[in-house]
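Structure incoming, see below.
A single protein chain has been omitted from the complex, and every remaining protein chain is retained in its original position.
Then we have subunit A:
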């Protein structure tokens, strides 16, 4: 048998090399177009920004990138969006390293882990890259600025207010979160737990379970189903993640629980529209992620231009959003969460 395969194997090796060579040619073209674009960037010589969301293919971050693109256009800056498929910190590290290699002016980042990214960010900053976090922060000493959509207190309080309203102030509730390690999710959940325990208005509300849908549609869908099976007396679900609330709403709207189990949380109007209209969801909250990306881009530009240094009390102009001031720990606050319901959802498209 050895004799039979020898010639074909050699031939295979040869053709394999040839195929690889062709594959190489294929990527050559992509490379050329890429490098010419890069050449354009450096030719411009000014503001080059990289947007690194937690992961790609997420409607929430698509909207924030749209906002960032708009701001970049107003500023005359080059911006590109890169990111991993799944929201894990080690995948983000590679992209942060790449930004350092490219020597971009600034990185706008939503962090998948508050600490794991710090070494990489430090390396990027020592290569003169300004680092602005938005949506999810790293440790304050790692980055230059954090653009916060709303305070965690505000978000936690708003969601409890909405669920309490929806279930009439008493009953069992559960939380459907994103990944178990998500920084902002865990902060909100912790504050909701504290608020539930301390606030007499919520004395009759009991948080019975917290489950994780990993920001995957199917898993969030399955977790919703499991929640309803495990807790027959469940009155309401809070899902402080856009993927989770949409999946949960889809499950509820086709199930016997529609109208019996209330759902609220953080969602985007386009995802939630049909569920608000068919009565599955009465109201939900969010800020405008487009505004968040827009503000983060202006903040990054202000840092690069030297208008601000990230010190408390610095202030800068952010286009149509007006003027913002840097707060303690280098945090810039966008505002309070906004409540969407059947009356106003028609006014929004994102």
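In this section, a residue touches a chain if its C-beta (ideal position, glycine included) is under 8 Å from a C-beta of that chain, and two chains touch if they have at least 3 such contacts; residues count from 1.
In this text, contacts and distances are computed from a predicted model.
The complex appears with one chain absent; UniProt names that chain "Autoinducer 2 import system permease protein LsrD" among the candidates "Autoinducer 2 import system permease protein LsrD", "Serine/threonine protein kinase", "Multiple resistance and pH homeostasis protein C" or "Sigma-70, region 4". For the chain left out of this panel, the touching residue among A:59, A:116 or A:282 is A:116. The chain not shown here is touched by just one of A:85, A:198 or A:311, and that residue is A:85. Considering A:66, A:152 or A:181, the position touching the chain not shown turns out to be A:181 (whole complex).
Contact between subunit A and the unshown chain involves residues 3-17, 19-21, 23-24, 27-28, 30-32, 34-35, 38-39, 42, 56, 80, 82-86, 88-91, 93-95, 97-98, 100-103, 113-119, 123, 127, 179-181, 186, 212.
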